[in-house]
Each structure stands twice: as structure tokens, then as C-alpha cells.
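All protein chains but one are shown at their positions in the complex.
First chain written, first letter: the chains are A, B and C, and each begins at residue 1.
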Amino acid sequence: MTENKPQSVEIDQISVRFGDVFPIRKLSLDIGAGELVSILGPSGCGKTTTLRAVAGFNHPFEGDIRIDGKSVIKIPANARDIGMMYQSYALFPHKTVAENVGFGLKMRGLPKGEIVARVREILGKFQLRQFEERLPGQLSGGQQQRVALARALVFNPRVLLLDEPLAALDKKLRSEMQFELKRIQREYQITTMFVSHDQEEALSLSDRVAVMANGKILQIDTPSEVYDRPTHRFVADFVGNANFLTGRVKEGEGRRCFELENPAVRIQLPEGDFPLGPAEMMIRPERLRLGAVGQDNGFTWRGKLRDRVFLGNGLRIMVELELGRTVQLDLSPEQDRGLADKSEVEIGCLYDDVRIFPLETASR
Amino acid sequence: MTENKPQSVEIDQISVRFGDVFPIRKLSLDIGAGELVSILGPSGCGKTTTLRAVAGFNHPFEGDIRIDGKSVIKIPANARDIGMMYQSYALFPHKTVAENVGFGLKMRGLPKGEIVARVREILGKFQLRQFEERLPGQLSGGQQQRVALARALVFNPRVLLLDEPLAALDKKLRSEMQFELKRIQREYQITTMFVSHDQEEALSLSDRVAVMANGKILQIDTPSEVYDRPTHRFVADFVGNANFLTGRVKEGEGRRCFELENPAVRIQLPEGDFPLGPAEMMIRPERLRLGAVGQDNGFTWRGKLRDRVFLGNGLRIMVELELGRTVQLDLSPEQDRGLADKSEVEIGCLYDDVRIFPLETASR
Amino acid sequence: MRRDPFLFVSIVVAITVLGFITLPLIIVCLTSFNATTQAVFPPNGWSMRWYANIVSVGVFARPFQVSLALAASCVVVTLTIAVAATLGLTRYSFPGRSAIDAAIMSPLIVPQVITGLAVLLVYASIRGMPLAYLLALHVILTLPYAMRVLLASMARVGGELEEAAISLGASRIKAFFLITLPQIKAGVFAASFFCFVISFDNFTATAFLVNREQTLPVAIYGYILSTSDPTVAAIATLMLGATTALVLLIDRTIGLQRVT
Partner (left out) sequence: MRRDPFLFVSIVVAITVLGFITLPLIIVCLTSFNATTQAVFPPNGWSMRWYANIVSVGVFARPFQVSLALAASCVVVTLTIAVAATLGLTRYSFPGRSAIDAAIMSPLIVPQVITGLAVLLVYASIRGMPLAYLLALHVILTLPYAMRVLLASMARVGGELEEAAISLGASRIKAFFLITLPQIKAGVFAASFFCFVISFDNFTATAFLVNREQTLPVAIYGYILSTSDPTVAAIATLMLGATTALVLLIDRTIGLQRVT
């Protein structure tokens, strides 16, 4: 294997047009050398269009795409040297596993002996040696996925693009393959970009997540930042579960505060730049806890337990607050034990776990 | 609405045959009046065959099915008075929402005025009044699901059968509809049976879960019992995530113990009837905790942190134990904070959280 | 993908095919307005006289009526059989099903010369009722096309809607007529159209059976053998116009996409 050093990808203000539709507009995204970045968004947000622009399958009418600092916008798809894995895997059904994996090397005109050697090497690494002579149709979903990945990696591409890499696998296999995919990406140290509509997949695999909606990137950051400190209401709603409570940001004593209406309940806000006016407060269900919280670093509400749903690794409960809203809490097994058969509960929340979104930016 | 009292369903030793295949064999399942029971299993396990036998769409060659104590096995499907909702909803595309919902009443020969009145009533209850004149194709997935449910409930069926009720909805909508479905079932107090291959759906909706494999029911119990105290290895593996460690059950001092091989590590077992010999130990990833546990009620292992995956509402880590196995831990956000950048960790487990399965019964 | 030689080649081929196929039809149209007595191309002048000649020549009226009646009856008989048979073939499996499948499709590949000859042989042994035999022949010829269209529509509908209706209290027959039939309406229309056109246009097999009563295609063929004026081009243009109008009508009402 000739060791390539990882290469950066810069997407610079590209816009793509299909007839009258502009699926992406002036989109920029920088991916560091060797980084694994996901584009997460609902279907139709333009994430696949972005991926295909990098692959060379559609042509931005403005902007530039650079790999390792050099523009590739004029290079045709078959000369960009990019490994691509499709959601359907797109394995060639009439070719054996070895022929599928070797296809990229054959197209590069490598001598037969070297092709065989390199195919064998990567099949060994992916525990696929015994399936060499099988056709893709004779493999399980997980094996097909590994073949598709091997085929995309064997020719040492400059960048790896993955289209919903785990979506076609069942739930069980998916969590196993998450670890596997991460391990392989680290081993090959290859700059990787993948698109997903599944927030779990994006959070667990990526170094950074770019959340996209309506052809624009709303937030790009590490998984925990995107989850814990979403910058847009849409991000908060799309990534993970969320409780939203409407109210308004007002001037308080010293710091600003958030006021729920009817009845008016004031919540101190931490330091920061919160625009005054109508806003929504967001709290993650697992950040709410049973029992009171000290007034200095949080607030406590009282309410009635309305419903409980067993999730296996925890309990989800619905609490109707005295102040008239209903919120959802996710309890871990330990907290769950403290609940017993109570119907009146106190729930607490730390100021740190509250996010405020001005209502103007409430996009969707 | 004429109030019907809920009716019990007894499936008594039924077997179904399709040609040479026996999808279910001598299957029994009792559902109490007003109870909500799910049949959970992988595709092809016979769960849908069971549901369709109750509905009257296939004919057991032996056994009996009783509703409210009376056999219905000879009653044709269209006279069983059972409400059925399909995964695809099976709404009639050429009929309006009102016509769809009224179809069952029309087939029962009710006068037109009464049909209109009862359809309006239930559409109001399901917040579908404004869609009365729409065709199903003009509704969203969630609305279609509510129409299908209204259609199955409007004629006050004796039993409600649901085929993967939430499978066609996207993740977000699914968790909302779980609460909704439960609320409706409680309001109508109707005996309900549903099949699912999604453990989350089954755990969160059901009063009791029947886990099925290869045409047989392996365990039927409350969601938390099935999750926390699975009786079969298959159940433990299918419902939730699980760490499995092979070893053997041996005689210890007083109580029996479980011994991992190479290196030999002994774990005290709680009181109970554990057959001697090769066995597997199962621990849920969220039952393992960071830090040592007192020797009286648990055990502690040391290991290296190998991988971490951010799940949003927690962290999943892989720990390579000193004794040579790798286990998976799910940490809640609080525990997660204690992890920092450690690479050497101690993990603890309570005896109570360990399940043992003799290797003979390891079915799949 | 722009500046792709493949794109150029395949567009050229597609357009050539277009010309290749439509050119003869255009020639027929133009010839029908020819002023001279010989059916030649290009025409020497323009006239509507051959359209008038269709009526005045007198040999086409009766064959036209025969063809019309035959095609209409054929649609009714074929569709009734096809709907019942399709239902049986899609909703039930029974021994020998695949043999019936194959048999129903066989007229698609059995040469019409053979089918015509076969019906002629039966006809020769039991004389009389020529139109009834012609109808039987046309039903045999159109049935596979009707079945293909109906089987395709029925496959799209699936049995689940029918089953849902039954679970709501409908009998099997009510479920079929109230739920399934409306779903395959487009297919039934399409099948009727194909049957009508195939029956109306058929010449090969029909030619074997015709003695007293001629159908329109047989009459046209006979006319060409004896006369070479553009009258038949005029008839052909009218038939073409009628067919095109019918296709456009279907496209407007139920959509060609749902049909072919």
C-alpha cells in the first residue's frame, strides 16, 4: 500500500442548479486532512447534492471545490480519485467480490498481479478473504457493506465519500458497524465526508457534524457541541429530543432572564448575549432530573406524572407542570428506581442545560 | 358511542400450515380484557401469522381461538368484528377520509344519518374533522395513521389488531404517536394486540410483551421484566443491547458461581437454580458502571478504554478488560462527565444485573 | 456530463429513430391529399377528392360497420374474461397455475398465421355463424394483451386493500367491486383500448376467415390489390387521426403513464 498523506477538502461558496431549483446555494464547508465530517439533515435539504458535487456528479455553476488546495471543479468524476460508497452499496451483481474490489485498480491500468495482491490484502483486512469468489447477492448486508467499503478504499483515494453508510443495515448490525467504520477510517487516515439523515449515526461517527436545512449549513461543530449547544431551533429539534417552552427574554436583575407566560415564571439566564423579545426555551429530556435543584445553579418545577414509557435502558415520563405545560423527561435506570409510584414529582434543571432561541430564527 | 365492555382473547394451541411450512406450532397466548399485548420478534418468526389467525385471514388446522370465551375459529373474517390496522394503513385511495372511516359502518348496514354522525364524532376526537373530504393521498403520514386507527375503531370492534403500527412513521413522529396510541387504547379500553419487530416500540407501548422466535413464544411478561430478566439468550439479545461473556457455572462456596476462562475469574451468583456447565453471562451496557463496586453485592473489573461513541443523551464506550474480553458500556450524561480523558478505567457491576444462560438453550 | 460524446450519439440515434418511424406516416398523410389518380410520393398537387371517394366508391361502408361491431363486441367479451381470470390468477394459487399463466400469454408468441389457420380449421368443420368465429378469433388474439395490462395493474394494488375491506365487514365480492375494481380502473380502460385497436386493425388472422363479410383492413387490402389510387391513404389517415385522438383522450383523462 502506497501511503498517501490525508488531504483537505474545501467547498467554497458553491451553488448548484437543477432547472429552476437551487438545491444548494453559496455553500461552504472545510474539511481538515484526515477528518471525518458528516452532513446531517432531513431529506431534500441538499446534503446528497453537496456530496455529489464533491464526487463530480453534478456541476456547481459558481464556487469552487479544492482538494489539497487545488481546484478539482474541472476534473471529470472518473479522474477525481475519490472513493464513494452508496447507501445501496451499488455492488456490481455480475462480478465476484474480488472483481468488484479490483475494479478501481483495473480502471487505473495496474498489472494483473498487483491487482490480485492488493485485492487480497484488503479483503484480508476486512475479513472477506473467504468470500473472494462469491457474487454480492450471496452475501449478507453487513458483508456487502464491507465489500463496498473495501472497493472504495483499495485504490487509495484522496477522499472517501459515504452516502448514508449504515442506513441499509438493521439496528443491531448498525451499532456494531459504527465502531468498525470509525476504526477503519482512523487506520486509513483518510479524509471522509458522509451524509446522513439519522442523527444517531452522525453523532456517533463524526469528528464534526454539519447540520443542514434548505440548502444551507446551520451549524458545524463537534457532536457534543451540536447536541448540547445547538445554535438554531431547527438543530435542537432535529438532533435528539427536546422540550420547547415559549416565552420571552426580559431584562432581569443584572443578568437577563426568560419569562414563561401564564403564570409568569422567571428563569435566570447565564451570562451571554440573549436578544430581548419572544423566544423559546429548550431543555433536553435527559437533562431534566427528578428532585429539586439548588437555586443558585438551577430551578425546580412541580408537576403531575402523566405517563411513563419504558425504554429498556431507561424510562421516559411525561410531567404536566403546575405552570400548565407538559415536559418529557428521560430517566436513567438509577433515577428510575427513585420514582416508584409517585404521581406528584419535583423536577429540576440546571441553568447550564437551558438553551434559548429567539422566535425570529425559528426556521423550519 | 355504545359502550362495549372489553373482551378477552385466548389463543389456544394453534398451528398454521402453508404447504410444507409450519409458521406457528401449538402457540398459546392469553390476552386479558382491555390489555395491550405486543408480539415482538424478527421477521419470519410467525408473529404476523398469529395476528392474521386472530383476524380470520388464515386458518389454523388445530387449536382454537376464543374471544370473550367463545370460539371464533369458524367465523369468517368479515364477521369477526375485529378492528385491524395495517402497517401500510391500507386506506382506500379512491375514497375520502369520511368514506374510509365510515366503510365499516356502511358494511354493517347502519342508516346514513347515523354513519355520518359517528364518523364526525370520531374524526373530531382524532383531530381530523377538517380533512373529512380529503383523499388519503393528500394527508401526511401521521394523519393517515390516525385515519386508519379511526377506521378500525369506529364500529366498536371487540378486539383491535395492529400490524407494526408505528413502523411507517419517521423517528420523531414515532415517539409522539407512542403516547397518543397508548392514550387512545386506554380511552377506548379495547383489548389490543400488535406485532412489531422493533423492540423500542414494543417495550414502550405494551402492558405485556410476548417475544417470539421460530413460531414459538419464548417469554411473555411486562416490558421491564422482559428487558431486565430475559429467560432466553435470544430474548436478551433481541431486546436491547447486551454484553455476552462465555464461561461455565461451577459449584462455589455455598452458592454457585460463574467462571470465565483464561484467566479464570470467578463471579458469585445470587441464589437461584443455575444448571452446572457451559453458560453465557449477560450484562446490559447501561448496567455496567464506572468505578469500583463493593465486593458484597457486585464485582469490579479493570480495563482499557478502547473507543467512545457519542449518543447525544449519553456516551457508549468500549472497554477492553484485563481478562481479555471487550465490553460495551452506556453512560448517562452525569457518569460521562466523570470519564474525562482517562484511558485506564475500573468498571463495576452488581450481581443483580447479571443474567446467566446455559449454553444448551442458546437458540437462534 | 455536459460535453459528453455519448449524449450526442444517443440523441442523434433517438431523433433518427423518430424520423424513421414517423416519416412513413407523414407520407401516407400527404399522399391522401394528392391530386392525381396514382398513389405516388411526393404528390403532384393537392385535393380532398380521395376523402370523398371513400364514401362514393361504396366498398368500405359495410366492412367499416363490421369492424366496428366486431371490435366493440371483442372488448366486452375479452374484458369480462380477462378481469375474472386475472382475479383468479392474482388472488389464489392452485396446482397448474403456471401452466395457465403460460397458456394465456402464448398468443403473444404464436404466429397469427397459425392462429388464423387453426380457427379456420374449426370453422371449416362447423360451418355457419362466420361473425361468431371471427369474434372468437379476436378474443383469442386480444386476451393476452388485456391480461398483461390487467395483471400489471392488479399487482400494483395488492391484496391488502381488499383484506382491509373484509376486516371492516365486507364480503369478498363486495370488497372486490367496491375496493379493488376502482383501483384497476385505469388498467381496464387501457386494456379496452388495446383490445379495440388490435381487433379493429387485425388483418393476418382475420384474412383466413373472411368470405362473405369483410372487415375494414381486409377490404383495404383487397382494394389496393385492384386499384392504386390514394383512397386507402385517405382511409389510413382517418384511422390514424382517430387512433391519435383516442390516445390523447386517454392521456388527458387517466394519464398514459398509468396505462403503459
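Just so it is clear, a residue touches a chain if its C-beta (ideal position, glycine included) is under 8 Å from a C-beta of that chain, and two chains touch if they have at least 3 such contacts.
Remember, predicted model here, so these are calculated numbers, not experimental data.
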item: Sole contact to the chain not displayed, among C:Q112, C:S167 or C:Q214; value: C:Q112
item: Candidate in contact with the missing chain, chosen from C:L89, C:L135 or C:V149; value: C:L89
item: Chain not shown, touching residues in subunit A; value: 55-57, 77-79, 81-84, 86, 88, 90, 92-94, 103-104, 107-108, 151-152, 155
item: In subunit C, positions touching the absent partner; value: 4, 6-7, 9-11, 13-18, 20-25, 27-28, 31, 39-42, 81, 84-85, 87-89, 91-92, 94, 99-100, 103-107, 109-115, 117-122, 124-125, 136, 139-140, 143, 172-173, 176, 194, 197, 200-204, 207-208, 217, 220-221, 224, 232-233, 236, 239-240, 243, 247, 260
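Heads up, the rule we're going with is that only the chains that are shown with their structure count from here on.
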item: Starting at subunit B, fewest touch steps before arriving at subunit C; value: 1
item: Euclidean distance of C-alpha centroids - subunit A vs subunit C, Å; value: 55
item: Centroid spacing, where centroids are CA-atom means, of subunit A and subunit B in whole angstrom; value: 28
